[in-house]
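For reference, the structure discussed in these notes is given below.
Of the protein chains in this complex, one is absent; all others appear in place.
The letters A, B and C name the chains in turn, as written, and every chain counts its residues from 1.
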């Protein structure tokens, strides 16, 4: 066990920190509420791209730096520490790109990877449907081949960045005569295609982070299939396995939340109340535990071990911690908790509200708490799966836990 | 809403209080560890019996007072408040007797009720088996008819008072060719019968409250069947419905536990620690809520409403509260929690230990926490039952929640 | 000992449920959310005409002559319906406080107007930073130096603050008190009024909790995943079983506290703190678990669930948080000489 950084890592950290200090916009970018604010975010992505920081994890042949996981973690930590802008193309850089590297043809890689890297193309994800949330394999959006074109009909929901997406990577049903996992295809669709309608979903925190996307006879070249027809379930599992990377450095973000919580505690004048102190300490403990486990996992992956179902432990840990951080803030605010105004010196209550509601969604998206516990029980502890009901059930439901491991609702 | 007692109730309370003050042994009876202490408990039951207090809820024709539920509650509260001795024949008085009144023949009532009331016969309960805990209907102890005698073979477990029981009321399997609920018979067996072996079960708190009872070709008169052959499941449900009465006045007992907890808090000198104060207050709140709900239920039953699945809310409420009371005590004891000696002035830590472990069993016996939640979900909230597994399952498993509503393990 | 409501009270509550769920539909509540200014004043008058505002006002003054106990049933229904009118403040707190502590003249001046819906009186007690509907209120009940004052509209100013519940219009207030505005300097009057407000809020929260629980039960029965209703999965069942355990048992504690306030029993303060601390925590659990049961759809503005979730969050902290009330109970348990 050696927790000191290598000289290279130390140099990289200092480089990144200096570069961010020089380049992160002095004024935080305005919240991304509509396409009006989009150019400033695209400009920031361009800045990152030009400095070679757009996707350091990508192989050099695709424009990345071949950075190992430790290096990626350092970048993520510094990025969070400096409070740099939210990335707007994480679904492209983190999911679509890496999936193409594994399952795409040379031509497909050449077609899409450069636009992802430069952020000229923003990507969104079309997995969940109204009746396919935890049960992702139940998707019904259909793609029917006519000559060399798929005709796509159906609806996706919980599509992050759906409002701004230039491209969407989708799961579509190409075969209804086989068990439900076996008739799914992974398809790339140009969001400017005729027949696509995007409707924003306003969240209960009044943000519009998600969208519904409707497909009405949308024509898609058959060449946009990635990984083979009816082979989309396997491709999707690859995609979801990349979601693991998104947690890098997030303990730094939670530490910022905890700092804000401390601010609320002090503004309410209860920093000497042992009950409040105990709660703050308990949350701090959890984030430290989270940090140490993150480092353990980094080392494990670096040593060549696969990321297994332990990813569900990670998700369950941070999502419940995040919810509790913000719930504790609401508790401490007490009678001020409802006031969506700057009535408490130094505390941005409206921002706390936004995060509070979003933190509660963390126990839902990317596999609900209940789904995570199933995965942990069955795949970490090896407990028996639930017996299949006697009633008729779509084939293939045995792997429900696995199926829902990383769904986006 | 009128929370004042009636004059009659007030008079009864004062009578009971005065009688108990005069009659409860000045020195607490020694813990019932072996048959050596049994006579003192039997003597106390005889005292109650002679004063007409053995079973005030029983009809006058059977030697009771026809006391309504409110009056029973008053008796139970005063009994608990005075710290009168543990009753040793509650299974006879509370379960076997009332069951006989509903399902027994005149002859059966004459045969058994007097002995129950006088405590000349101590009764125990033979429901659970090693493979029939939550799934009570899975019992396998067999009773085969030969002429007018049943030959009983099998094993019961978690038999309260098994060590001292003169009689046992049992569920036995009399038919293996029908769905599992339909081949069960309710049978009374003399514990002195040849072929019965009782083995104490020592609990992890080193008490011996339960026993295993083994039956090896035990001969039982067919006349001892109560409620008809193969009709035992219905009779058992009647029996279990009487368990509801056992909670009367228990908030008084929990208040005593809370008083002891306060003693621990003061002995540890942490009565000014707001964290400890918060925990004590939270437990006090729960017991008050428990008390008010008990009164609500009393009124409801008095108004002629049946006790439904809400009984599971009651069980879940008090069992988790009791566990938390004792767990909190262990927390407050901190480094003293392990010391099974009188090292802390005024605190009987060994006694706290006994209760601590037993309180943890409260979430297991009489229907585990998990079973109670199933009952609440399905029968209070009306949520759908779990689908039956495709694999072969004994018939009748649809009513698993109901079946396990009141099992004793 | 009779721990139940009279038939009259039950009829009143049944009527209230019918009236409130008819009048205060989610669509109507959304129209309040979306409006900039005060609500249509006829809604309050209409509510008063049913008798609900004057439940606790004597019949001589035009009320129904009932008390806190019956009002607590009504407030549960208000919580279920997500009522957007100041019934809690004017009907449940101010009216009985005037009845209990006001001079005859004050009673005559205010109670008939309150019962009839002519007057709205709002409240600010304890550490509450705001009072609801203060801009349209004809009066303000507040505490100063331990005494209760009833201040007319000409003697206080109101300045609006946003609430996370857009159905609540809340205001910071500045009032001028004097011997003329004094309602009572009875040392216990303020304490009882605070207890009354806490208990009323507990009753409301119990209604909120019941409502979001019932919405969740309905949703999980209908929503299917993996070929079966999600409500048939034990994990979902137990989530909602744990919720009903808290929400349902909370009700009796609140009813008892309402009785204790009404009859000013010796354990009034303890009972109020038991009720509010337990109700706040129960609603919080229902709030958390109902969103979890609804999952994604419950997280949309379009779905009605959040109308209740936000009211619940606003009221959890009103008239003492759960931990504030537990602190008060701890003092009663540990600091007061127990005889």
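Note that a residue touches a chain if its C-beta (ideal position, glycine included) is under 8 Å from a C-beta of that chain, and two chains touch if they have at least 3 such contacts.
From a predicted model like this one, the values you see are computed outputs, not experimental measurements.
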Touching residue (missing chain; options B:163, B:181 or B:353): B:353
Option from A:86, A:105, A:202 or A:288 whose C-beta touches the chain left out: A:288
Option from A:91, A:196, A:316 or A:359 whose C-beta touches the chain left out: A:316
Contact set of subunit C toward the excluded chain (per top definition): 233-235, 238
Interface with the unshown chain - residue positions in subunit B: 128, 131, 133-135, 138, 157-158, 201-204, 206, 275, 327, 330-331, 333-341, 343, 350, 353, 357, 360-361, 363-365, 368-370, 373-374, 389, 391-394, 397, 400, 409
Where the unshown chain meets subunit A, residue by residue: 1-6, 9, 70, 262, 265, 271, 274, 277-278, 280-282, 284-286, 288-290, 292-293, 295-296, 298-300, 303, 310, 313, 316-317, 370, 372-374, 376-378, 380-387
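Just so we're on the same page, only the chains that are shown with their structure count from here on.
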Where subunit A and subunit C are represented by their mean Cα positions, the distance between them in whole Å: 40
Geometric centre distance via CA averages, subunit B-subunit A, whole Å: 52
Shared interface positions of subunit A, touching two or more other chains: 275, 389, 391
In subunit C, residues with contacts to at least two other chains: 228, 233, 236, 323
